[in-house]
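Shown here: the complex without one of its protein chains, the others still in place.
Labels A and B are assigned to the chains in the order they are written; within every chain, residues are numbered from 1.
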Amino acid sequence: MSTADLEPQVSALRAMTLIVGRELRLSFRRPEQVLQPLVFFLIVTTLFPLGLSLQLSLLRDMAPGVLWVAALLSSLLSLDALFKGDADDGTLDQLALSGQSLTAIVLAKTASHWLVSGAALVLVSPLVGIALGIPWGVFPTMLGSLALGTLCLSWLGAIGAGLTVGLKRGNVLVSLVVLPLAMPLLIFGAGATDRAAAGISPAGALYLLGSLCVFTCTLAPFAVAAALRITLEG
Amino acid sequence: MWTWFYKLASPPSVYRTATALTPWFMTVALIAIACGLIGGLGFAPPDYQQGDAFRIIYVHVPSAYMSLFCYSAMAVAGAIGLIWRIKMSYALAAATAPIGASFTALALVTGSLWGKPMWGTYWAWDPRLTSELILLFLYAGVMSLRPAFEDPARGDRAAALLSIVGFVNVPIIHFSVQWWNSLHQGSTIAKIGKPSMPGSMLWPLLTMLLGFTCFYAAVVCMRLRGEVLNRERQSAWVREAVKS
Partner (left out) sequence: MDSAPQGLTIEKIHVWRGDRHVLRGVSLILQPGELMQVTGPNGTGKTTLLRVACGLLRPEQGSVAWCGRPIAGVRPQFHSALAYAAHEPALKGDLTALENLRYLVGLKRPVRTAELEAALERTGVAPCAQLPVRVLSAGQRRRVALARVLAMRSPLWMLDEPFTNLDSAGSALVTDLLREHVSAAGMALVVAHHDIALSARLRRLELQ
C-alpha cells in the first residue's frame, strides 16, 4: 500500500455536510443547550429597564445598545458548546485525524453553531424589540444587523473557544479574549439600528458591518484551525 | 547562512547580547528623555490655544506611540515564533507584553490628565483614548492567556496566535471607534489633537520618542534576560551562569 493508493475518498463538501448534520442532530438532542442562551438573552434585556428607568422614550433611545450588548453576552454563553464537548470525549482528535482539512471542519462546526445560536437569537429578537419599544420600521435593520453581527460573533467566539478549550475555568478567559475583538461589531451593529431609529439611513453602517463580516468569515477559519492545532497538542 | 541566524537566536547568545546592550540603550534613553523634557517643559513656547496644558503631549504621545509599537513587536515576535519555531521569539513576546501594557496605561493616564483642562472632566470617551483603552484590554487578554496553560510552550503559541489576531483587529478597532465618535460627538468636546507644531515644539517631541524607544529596548533586554534564564533553567549553561 503506497501513499498513492489512499487519497481522501470523501470530498470536503460532503464531509462538511456530514459534520453539519452531526452538529444539528446533537443540538436537537440537547435542546436545553440551545434554549439556555436564548433565555439568558431575554433575562439580560429585562435587567436594563429594571436597573434604569421605565420611561419608554428613554428605553427606546437605549434599545439598540441594550439589545446588542445582551446579544453579545448571550453569544459568549453558547460558545462553551462549540469545541468543549468534542475535546472532552476525544472526538476532536478523530475529526483532526479524519483526513479532512481542519479549516473545513471548523467551517462546518461554526456554521452549524451559528444556526442554533445566532440564527435563533435573530428569531427571538423581535420579542425583545417590542419589549424595548423599538419602532416597527427599525425591525428590518435590527434583524439584518443582528444576523450579520451574530455570524461575525460566532467566528470571533470560535477563535476564543479554540484557544481556551483545554483550559480549566476557560469561560471567563473566553470573554476577556473575545469582547475587545467584538467591540467594532457592537459599534457598527448598534450604530446601524440607532440610525434607523433616528430616521437616518442605516446603509453606511450596514455596509461597514457587512464588510467586517466578510473579513472575519474569510480569515477567522484559519485562525480557529490554528488555535485547535495548538489545543490538540495537549 | 541560517545556522548563523539560529546560533544568534540560541538562548546563551540572546542572554549575552541582551546583557551587553542594556547599558547602552539605557544611557541613550536617559539622555534623550532628559533633553526632551527640558526642551519640552522649558524651552518650547506655550501653545496659543491650550496654554501650558499641551506640554503633557511630551509624555502622552510617545506613550501612545510605544503602546502600539510594543503590540506590533509582540505580534511580530509571536508570528516569527509560530512560523519558524524559534523559542527565543516567544521569550521576546513575553518580555514585551507588560512593557506595552504599561505604556498603554501611561498613555491613558496622561491622556485623561490632559483632558481635564480641555474638557473639564477626566474621561469623555475621546476616540483616541477609547482606542487606547481597548488596546489595554487586548494586552490583558494576551497576558492572561499565556499563563493559563500548564505547558508553557502551548501557552506561548496560544498567546502568539491571539496577539496576531489582535494585531489585525487594531486598525479595525481604531476606525470603528472614530466612526462611533463622529456619530455621537457633541460639538462642545474637542478631540485631543496635536497643536500646530513649530520646530521648537517638535524637536523635544522627537527626542522624547527616541528616548522612549531606547527605554523600551533597555527594559526589554533586562526582562529578556530574566525570561531566558527562567525558560532555560534546566540547561547546563544557566547553572554555570547563575553560579558565576
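Throughout what follows, contacts are C-beta pairs under 8 Å (C-beta built on N, C-alpha and C of every residue); 3 or more make two chains touch, one makes a residue touch a chain.
Remember, it's a predicted structure, so these values are computed and weren't measured experimentally.
Shown as candidates are A:Thr91, A:Ser201 or A:Thr218; the residue that touches the absent chain is A:Thr91.
Contact between chain B and the absent chain runs through residues 150-153, 233-234. One chain is missing from the display, and on chain A it is touched by residues 1-4, 6-10, 14-15, 18-19, 21-22, 25-26, 29-30, 85, 89-91, 93-101, 232-233.
Keep this in mind: only the chains that are shown with their structure count from here on.
Note for the complex: chain B touches chain A at residues 82, 134, 137-138, 140-141, 144-145, 148-151, 154, 157-158, 161-162, 164-166, 168-169, 172-173, 175-177, 179-180, 183. By the touch rule above, chain A contacts chain B in their complex via residues 159, 163-164, 166-167, 170, 173, 176-177, 179-181, 183-184, 187-188, 191, 194-195, 208, 212, 215, 219, 223, 226-227, 230-231, 233-234.
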